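One protein chain omitted, others in place.
Up next, chain A:
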Amino acid sequence: MSKEDAADGKKKRLLKAEVVSNVLGISEPKKHKPDASLVKAQEIRNIASEEEEAMERDPQLDLNLFQASCNFLKSAIRDVKNLKANKTDATSEINSIRTDATIHFIHMKKLNRLAHFRCRKVRENTNEAKHKIDQCHLQLQNLLYEAMHLEKEITKCMEFKSKDEEIELVPVEEFYLNAPENISNPGTTSGDAHLQMLARLEWELEQRKQLSTKLTETKKSKEQISKEIQAKQDYLETLQPKLTAILQATRPVQDYLSMPYDAIKEEQQTAQHLPVPLYVLYMQTSAYKDACDKCLKVSITGDVDASKSLSTWTFEPDDESDSDQEDQEKQDTKRRRKTSEARSQEKKNRVLKKHPLSVILEICTEAFFLKVRCQHILTLSPTDGTELQLTFCYLIALNIITVNVKFTLSEKVVANSVTGGDLISSDSILDELYPGDHGNDSPNLANHFELKKHGLQDLSTYIPLIGRPYLWCQWMGGLQFLKKDMNNIEETVAGDESAGIAKLSAVRARHSISAANMQKTILLLGERIDARISLLQQLSSLERSIIPVSADSVKMFPAKINAQLSVWRRSTFEDLQSLPQAEKFIKAGLVSSSDMIFLAIIDRGSAKMTAYVVLTADCPQVAPIIIVDIMWQFQRTALNDVYVMEMEEEVNLHFHELIIGKSRKQLLPNQLQRLLMCFDVYLETDTPASSLVPVEIPKEKVIPRTSRGPARSKPYKYVPELGIFTHRCYN
């Protein structure tokens, strides 16, 4: 601050003071204390002027002045002290000094005040400056922030991705090729990438617009079509009840014409609920019926609903706390302590549980007869009404099929056989349909252990309950189990390669197995019924002591046979076992305890022949065996008389000659007839006991040579063309 400015400032301040005093002076009359207010104004003016003064004065100079005053004061004090000490009366001097000192003191006070003012002023300035700096700093901060924000915005902008980058555009070449000139504008766009892009986008847009219109159009047409479909559907749905009504109406006609299409359909639906093996059985049997044998009847019985609910059923015999059992227990606490018998009964029921559905196969023999007639042109008595009904059940837990047999004999069949009553019993009629298959044991070997595990007896004890698990039932159901006795069954399915393979794999129902055995089994069943009926008729005739030799066979035998059948009755295996001559047959396994044994007594004069006739279950497929014992003069059997052995050979070994065509039906009567004939020859060629005794048996037969060869064989062979008897060596 220059001196002039300072001077100006001083003047202004003075002016201000005057103005202030003037203002105050105006108000003086009102106050009535003019002196005091004046002093006060003077003081204020002083203060203001002192402020200005402080500004104007040089602080350094003031410091010097202050130091000078201090020094003066120091010297004054010192002088006063000195004076006081030296002179007792130096008051004037002291007063003068005191006056000076007072002046200096006041001067010092003023300086001090000025210093304070100055200090305040500096502080104010400093604050002001500080404030200014703060403001600037704030501004700077704002600016920096703004700059940063802008930078961010810039980068954001830089990083911005346009939608057009995501749009898949047609390649440039294609674009120029396809787009119209007004859009592509090759002149301008080919050089500028941006314009090119724009143009391409525009083209894209154009194309998309087109496509979108197309889409809407297609959607519209689709909607229309679906509407049409719906309409047609509705129409069709209205047809259903009408059709059902029509079908319902046709039922009587179908029944009348015996074409049960609907029934078949329903049954096939039911078949869906059959267990797999029974389904295989049902399907294969039906197929076989359709293809080969129209006269079979296949049907399904049982509770369909139960089988539906059973589909989720699993076998858990170990689970003692079964839900229904629990329920029962809750209902009746007394039953909680069930007896062990009831428990085992329950367990038994569970293990032997049958599937609720079963397949019924009915074989009508009339059909079989007819078929045979067609094939062999044989005239056989029709036996309508004779029917074999097989009910196949599936044991879920044991995985086997059992069969219940019901055989109804036609009324037309006259067969009141006492001895062969059990021939057509349901228990034995299908015994050994295949060799060795008695249906006593379970074919599934696993069952043995299963039953044992649950403390049950062998399966054979439950046969009345469940039916017989014949092997062929399993085959029909496509189940093939491991074989117990290789040699025995191998023969039966010889040529069936699939069986051999199946043997090794797990037991699952397979159509191939069922199909492979179906025809044979059905044929065997038919043959069996046929055989049993004819056997029954033969037995009933034999009981009346008539050997029922058929017209076809009668020419195989001489017209006159003197030996007569007198007794035909049932015998037992035990009886046969006691005969020494039967021992070798039993030992060889040709006769077993399951066979049916009959006893025939044949007489001629005093000679009596007892013939044990052994019929196996599969008679006449397995030829009957006849074991003979002759009582004439002494007892003769195959053991002591070689001719008896030869006689047995004639009927047992050479039975093939007695089969006419392919039908073995007449085998048993023919065998017996031949036995009678041989007995005649035996008696007539026997050496007379003594020439003295008159010959009891006259020689009626024409016999060129009575003996031949080292064994002196008898001429048992009859030559029907010549009516003579000869030896078995030209057959």
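The working rule: a contact is a pair of C-beta atoms (placed from the backbone, for glycine too) under 8 Å apart; a residue touches a chain by one contact, two chains touch by 3 or more; residues count from 1.
What we mean here is this: contacts and distances are computed from a predicted model.
A.B. asks: Determine which name in "THO complex subunit 6", "Zinc ion binding protein", "Glutamyl-tRNA(Gln) amidotransferase subunit A, mitochondrial" or "NADH-ubiquinone oxidoreductase chain 4L" the UniProt entry assigns to the undisplayed chain of the complex.
C.D. replies: From the choices "THO complex subunit 6", "Zinc ion binding protein", "Glutamyl-tRNA(Gln) amidotransferase subunit A, mitochondrial" or "NADH-ubiquinone oxidoreductase chain 4L", the unshown chain carries the UniProt name "THO complex subunit 6".
A.B. asks: Looking at A:Gly191, A:Pro252, A:Pro464 or A:Gly709, which residue reaches the missing chain?
C.D. replies: Touches the omitted chain: A:Gly709.
A.B. asks: With the full complex in mind, choose from A:Cys295, A:Leu409 or A:Val622 the residue touching the hidden chain.
C.D. replies: If we include the chain that is not displayed, A:Val622 is the one touching it.
A.B. asks: With the missing chain put back, one of A:Leu73, A:Leu198, A:Ala287 or A:Met645 would touch it. Which one?
C.D. replies: Going through A:Leu73, A:Leu198, A:Ala287 or A:Met645 one by one, A:Met645 is the residue touching the chain not shown.
A.B. asks: In the full complex, which bits of chain A touch the chain not displayed? Write them out.
C.D. replies: Residues in contact with the chain left out: 491, 584-585, 588-590, 622, 638-642, 645, 648-649, 652-653, 687-691, 704-705, 707-712, 724, 726-731.
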